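Here the complex is missing a single protein chain, while all its other protein chains stay put.
What follows is chain A.
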Amino acid sequence: MGDLIRKTAVELSELMTSGEASAVEITQAHLDRIGAVDGAVHAFLHVDTEGALAQAAAVDKKRAAGEKLGPLAGVPLALKDVLTQDGIPTTAGSKMLEGWKPPYDATVVQRLKAAGVVILGKTNMDEFAMGSSTENSAYGTTHNPWDLNRIPGGSGGGSSAAISAYEAPLAIGTDTGGSIRQPGAFTGTVGVKPTYGGTSRYGLIALASSLDTPGPCARTTLDAALLHEVIAGYDKRDSTSINQPVPAVVDAARRADVAGLRIGVVKELGGEGYQPGVEARFHEAVELLTKLGAEVVEVSCPHFQYALPAYYLILPSEASSNLAKFDAMRYGLRVGDDGENSAERVMNLTREAGFGAEVKRRIMLGTHALSSGYYDAYYGQAQKVRTLIARDFEKAYEQVDVLVSPATPTTAFAIGDRVNDPIAMYKNDLCTIPSNLAGNAAASFPCGLADEDGMPVGFHVMAPVMRDELLYQVGGALEAALAEQWGGVLMSKAPELEVTR
């Protein structure tokens, strides 16, 4: 049963259907793997052994009773710690929420449970999803399973590391500026940011409400599509949820055909500042898609260069407002409540002790951007840039069906390398941010290893709002063609992790 952890979600589902493995056996195999390697990777903050085995046993019982089950019933999953799960500790990677157990499930979690997906536990992340490396977690850094001295990306580093360390075949992340796609690129896995509003934000601890999007992480395109189909769809409890049918993502992943598809290479997302190995793999992938029948042209999106500054005004502004609720009064940490301090001082002391450096930086930047005298110059201008970026996308999509770029300018960097250089850290997100500002669908697919360091490279695909299926069409075609060259998906090239227990 040892190889159960190497199977895709689709393969695990087939094993359960044929009776060759039970959900309990599959879940136990992944729990054993977590026990064996997570000491080195630190992908998980909380493992719900008892709950996961009970969920798996319930699926086995239903299957034995002949109940019709969904394709992911009994398949284990790792959940980013920013989504509430009833009775399970949820911290958003922050000391502020240490020990908090939500009394309800996020809509995404409800849908996972309804589909019979087995939730193994909660994964590590940058505090309140602020970061690009998972070094800002209050509970320690997650390590990249490809090279334990490197970061796995962020903020959803724990989710991507869990699937690349074979601790789970599937994971859920959230993407505000690239937090699913960038860790996907850095760990050689598939990471998808659905259209904003295509997946519900109800029960997601908010970072920036106009940008946050839950989405799937997996080792293959089809697995990601199956998970996308489970979690997506209209939710009346989220006022920004889109009331339209979920795009046919699974059909698109299975079809995996790009013949006649018009693909635009974004001129502004490449060149100076991009690692040569990243550029080389990206251009090879574009050539491959051309050979498969896609029509490839270069497209200019001139305002994308302003996406990064606009994002780093809009996000902190929304974050400073969203995080105001962590005030020591209602739940979570409380510091200095000794009867001597005023309520205001208790708030100040609690927020000082409870928030990490990156969160404080962004709250203060947001407070500055929204303050009297600066509002128009910063926040107002950033919202205008958002309009220009959305127009760039609209114009580009008149010429092509999808846009492509490298997912990140470099491969995963060393732990500690950029901790004291926030600008260098922020620049890592420059390819992924435009899609968040415009609400577009986007994804990262593995496209090879960089020659310089042997680390994974991500191929970034962007598609119009509610055309998520186009991502899977391109990703599926690329994956199939590359798997033929490599003899399997990129993850099969990952080094073996040393078992620590």
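Definition applied: a residue touches a chain if its C-beta (ideal position, glycine included) is under 8 Å from a C-beta of that chain, and two chains touch if they have at least 3 such contacts; residues count from 1.
By definition in this document, contacts and distances are computed from a predicted model.
Visitor: Please identify the absent chain by the protein name in its UniProt record; candidates are "Putative ABC transporter permease protein YesP", "Chemotaxis protein CheW", "histidine kinase" or "Aspartyl/glutamyl-tRNA(Asn/Gln) amidotransferase subunit C".
Guide: "Aspartyl/glutamyl-tRNA(Asn/Gln) amidotransferase subunit C"
Visitor: Sort through A:Asp3, A:Glu50, A:Glu272 or A:Glu344 and give me the one touching the missing partner chain.
Guide: A:Glu344
Visitor: Considering the whole complex, which of A:His46, A:Lys62, A:Arg334 or A:Lys493 touches the chain not shown?
Guide: A:Arg334
Visitor: From the list A:Tyr378, A:Phe413 or A:Phe445, pick the residue that touches the absent chain.
Guide: A:Tyr378
Visitor: Spell out the interface residues on chain A facing the chain that's missing from view.
Guide: Looking at chain A, the ones touching the missing chain are residues 100-104, 196-197, 210-211, 236, 239-240, 242, 303, 306, 308-310, 312-313, 320, 324, 327, 329-332, 334, 337, 342-349, 351-352, 355, 357, 360-361, 363-365, 367-369, 371, 377-378, 380-388, 390, 422-423, 426, 436-439, 465.
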